[in-house]
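Left out: one protein chain. Kept in place: all the others.
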Amino acid sequence: VSVITLTTDFGTGSSYGAAMKGVILTINPAVTVIDITHDIRPQDVRHGALILEEVTDRFPPDTIHVAVVDPGVGTDRAIVFVQIGRQRYLAPDNGLLSRLTCRQPPSQVIQLTEPAYWLEPVSETFHGRDILAPAAAWLSLGLRPERLGTPRQRLVDLDWPVPRCQPGSVEGQVLTIDSFGNLITNITVDLLGDVPRDERTRIAIGDRQITGIGRTYGTRPEGTLIALVGSSGRLEVAVVGGNAAATLHVGGGTPVSLTTTLIA
Amino acid sequence: VSVITLTTDFGTGSSYGAAMKGVILTINPAVTVIDITHDIRPQDVRHGALILEEVTDRFPPDTIHVAVVDPGVGTDRAIVFVQIGRQRYLAPDNGLLSRLTCRQPPSQVIQLTEPAYWLEPVSETFHGRDILAPAAAWLSLGLRPERLGTPRQRLVDLDWPVPRCQPGSVEGQVLTIDSFGNLITNITVDLLGDVPRDERTRIAIGDRQITGIGRTYGTRPEGTLIALVGSSGRLEVAVVGGNAAATLHVGGGTPVSLTTTLIA
Partner (left out) sequence: VSVITLTTDFGTGSSYGAAMKGVILTINPAVTVIDITHDIRPQDVRHGALILEEVTDRFPPDTIHVAVVDPGVGTDRAIVFVQIGRQRYLAPDNGLLSRLTCRQPPSQVIQLTEPAYWLEPVSETFHGRDILAPAAAWLSLGLRPERLGTPRQRLVDLDWPVPRCQPGSVEGQVLTIDSFGNLITNITVDLLGDVPRDERTRIAIGDRQITGIGRTYGTRPEGTLIALVGSSGRLEVAVVGGNAAATLHVGGGTPVSLTTTLIA
């Protein structure tokens, strides 16, 4: 049984994701198609990249992940097949895969240039349906990726801000906002290894200050602003039972600083 | 062919539901995974319980329903397997299954304590992915439920307000709001057996009064406030072509009273 996933910014109200499924099932009726989400913020490549990083390695080996967040559709940006570990990706080459490739270098990159595996005529605004979906379906039937086009050496990168660490402090920022309004930061759990989780550590964001890093949503009263390490291994700022982004009026790029007082 | 369903408050924009599907398909690639909804109001256990009651008995026998509305994740609340009739459930023990168990007592309750069937390491904020999803997948492969942990006698209950009935009147309340803005009440069709559906019966909610219980949405002009028995067998208050919750500014807990004038 082979699996194809879809990650797009089409919205659940559009028929575009369904068009891709129709094309896929016409070529390979036996494949399992799974929606990761169609609610990537429109044309927000960074949001798409974080979602792909978060979830795709949970899928069975050889799963084909199709990602369409594609503000450059119809321009000369490339479309690529990328093998990263045991997972396979098809996406526009615009940085969507940059979180994944900075964790693990790809073992194969192919630029899709072979129209024999496309739907004709190719729409200028919907390469997801006309190029990516049929390519995914053919791969799921066992087509070797090199048949899709020509090898490529480089992929487009995105600027991923790196937290600055000093003894007793980490300066990071908000990368994206999840569907609960939780603020997902670029401060990952590995940077927090020895940082005490109690009142010695304070997190500052906007004009608010949070004391300590909580272990879970369930341990504080409703409405409390908390910091915790979320399921994706990143420091998150959340409001218990509420929406942190709306409460704090902050978004991507907002600085988040963590300081630890070492009481002797 | 076995079926696993998902009912969560993750939102369609998050990748959390997809992470659960990835885990499930990695263990059992042949299972069919169906989304009931990921749009339970965040942390609204009561809303989740009503949705589970509404829909789960429509599924094939031995379907495994996984429900994650879990404000207590990471606290010491239990996670349970529950067999109710021919349907099987995996959920935090927080009342999510209380509508189902008050209709039909469970024939088996197991508290999940056996980490051999969990994903390691278990995240403190995402038991859906790390405990519930793999347990569901193993069950779908034929694992006997008693292998997941230890028998349990009681389940957490929720307070479900019961309508007060007197000759000629029923005093109930709004339990939840559906995606059309229809107000779903705790007045079920069995309480309405002999009540006339015509102008002799009036429904009061907020400062509005509705005359008669309609048979369907299609019989009144747009914008009319109506009362009818919905597909889940509950008295609902709706606006034809509109949103009753927004129009009346009411929500869960709002009293709804039904009075019948017996004209001699």
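Per-chain numbering from 1; labels A and B assigned in written order.
Just so we're on the same page, contacts are C-beta pairs under 8 Å (C-beta built on N, C-alpha and C of every residue); 3 or more make two chains touch, one makes a residue touch a chain.
Please read all numbers here as calculations on a predicted model, not as lab measurements.
A.B. asks: Which residue, B:Ala78, B:Leu228, B:Ala245 or B:Leu258, contacts the hidden chain when the whole complex is considered?
C.D. replies: B:Leu228
A.B. asks: Give me the chain A residues in contact with the hidden chain, please.
C.D. replies: These residues of chain A touch the chain that is not shown: 10-16, 18-19, 21-23, 25-26, 29-30, 33, 42-43, 71-75, 77, 123-126, 129.
A.B. asks: Please output the residues of chain B touching the missing chain, sorted low to high.
C.D. replies: Against the missing chain, chain B presents residues 1, 3, 5, 12, 32, 34-40, 51, 54-56, 58-60, 63, 178-180, 215-219, 228-231, 241.
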